[in-house]
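The complex is shown incomplete by one protein chain, all other protein chains being positioned as in the whole.
Here is chain A:
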Amino acid sequence: MDMADRMKRTPVKEQEPKIRAKNFDEVCLGYEEEKAIQEANRCLTCKNPKCVEGCPVSVNIPGFISYVKEGKIEEAAKEIAKYSALPAVCGRVCPQENQCEGKCVLGIKGQAVAIGKLEKFVADWSRKNNVDLSQTEPKNNKKVAVVGSGPAGLTCAGDLAKKGYDVTIFEALHEAGGVLVYGIPEFRLPKDEVVKAEIENIKKLGVKIETNVIVGRTVTIDELIEDEKFEAVFIGSGAGLPKFMGIPGENANGVFSANEFLTRVNLMKAFKEEYHTPVKVGKKVAVVGGGNVAMDAARTALRLGAETHIVYRRGIDELPARAEEVHHAKEEGIIFDVLTNPNEILVDENGWVKGMKCVKMGLGEPDASGRRRPVEIEGSEFIMDVETVIMSLGTSPNPLISSTTEGLEINKWKCIVADETTGLTSREGVYAGGDAVTGAATVILAMGAGKNAAKAIDEYLKNK
């Protein structure tokens, strides 16, 4: 391979923007084996791999890529399985540019190795070829309860099951997966094909999943410990409580939280005719916010046939969403109204949204977060004529568990206080991780927290 080839990433096939804007099929079609091997061959197999440092679950990246180079995809899958229980998910939704790929040495002079796309390829290949990844240590008959079946809970449960524990996950919704099933849309992360299959893999390790159990209502943590004899608990209940702006008109018909909108479409499959849950979007939709969830909501509304605007109070460079997501959204025809902030939702005589009063913003001095603070430009008020408004302003942890668990310490943001390396909370034997601890963050950070907690729980129960 000459240097010029080495510096350039092997392109990956995607659905055409105009076509995919009208369907819910996956945007990224992924590598074929030949292309994957070609891309794998760009990897320098560093002795001191920086990419691994960038991965929150420390996947042996040069290790699995070396197998891909040789066409040994099954071995590659087994190598990844040592570190990650959800590779088909992570390969798709991790912000690799800030993680593994952000550290790749090839990225200094050229383009980083497409680690995420290679991981996706390996995971998809192993699923299609039924590679058995269900090896576990002998059963030790110690029961561990995991609260929440999102990325943190699934990872923690998977790791503990591999170590021989008897693990039960309790999930409040009717489907396991957390944000992977209700939040991230089908076109980024196919549900039946990818998410369900990865959850099946975790079940094959012996993990039991009880859906329709709301910890804090159906059963409490104390009951799990005292009555059902779980020796340790991991709380991975996420941050699912949506924020609203508190502006006039926000309860009008046609204003949704992004969580409600995405849950209707993703979990309840409102976009499919044969499913019964309705969803309603007008001809023109405004999504307020600039994060990944805002991009997901906007691209979903677009696919339901609406002209869709992202309304964000800072500038285009300050958008917190992944660059790839913003790029995809733009390609599909999402209109970005940046430096714009709504201050009132206008309501018609029947209580429906008829417009949104906005004000233009300028950028002032950097604030505590290091980003330039948006400041209202006086006299710049204008009205956007929209019929639907989707609020995507972030989420915070649900207080249901903390308020029903004696002695579980929380901070002022209602996040559970837990040790950074072990996930241990203020209660002995009770661990926590993911968004429930950090507030809304990423899938892979939640997985990292689940992994660390599994290690800590194993040490705790071995010494108990």
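Basically, contacts are C-beta pairs under 8 Å (C-beta built on N, C-alpha and C of every residue); 3 or more make two chains touch, one makes a residue touch a chain; residues count from 1.
Everything that follows uses one rule, which is that contacts and distances are computed from a predicted model.
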Just go with whichever of "Glutamate synthase (NADPH), homotetrameric", "Cytochrome c domain-containing protein", "TusE/DsrC/DsvC family sulfur relay protein" or "Ferredoxin--NADP+ reductase" UniProt uses as the name of the absent chain. "Ferredoxin--NADP+ reductase"
Omitted-chain contact residue, chosen from A:I73, A:C90, A:V219 or A:A454: A:V219
Contact residue for the chain not shown (choose from A:N398, A:T425, A:T438 or A:N452): A:N398
Which of A:Q135, A:N251 or A:S380 contacts the chain that the document leaves out: A:N251
Candidates A:A21, A:A172 or A:V207 - the one touching the absent chain: A:A172
Interface residues of chain A toward the undisplayed chain are 172-174, 211-214, 217-219, 240-242, 244, 246, 250-251, 253, 256-257, 259-260, 263-264, 268-269, 273-278, 280-281, 304-305, 350-351, 395, 398, 400
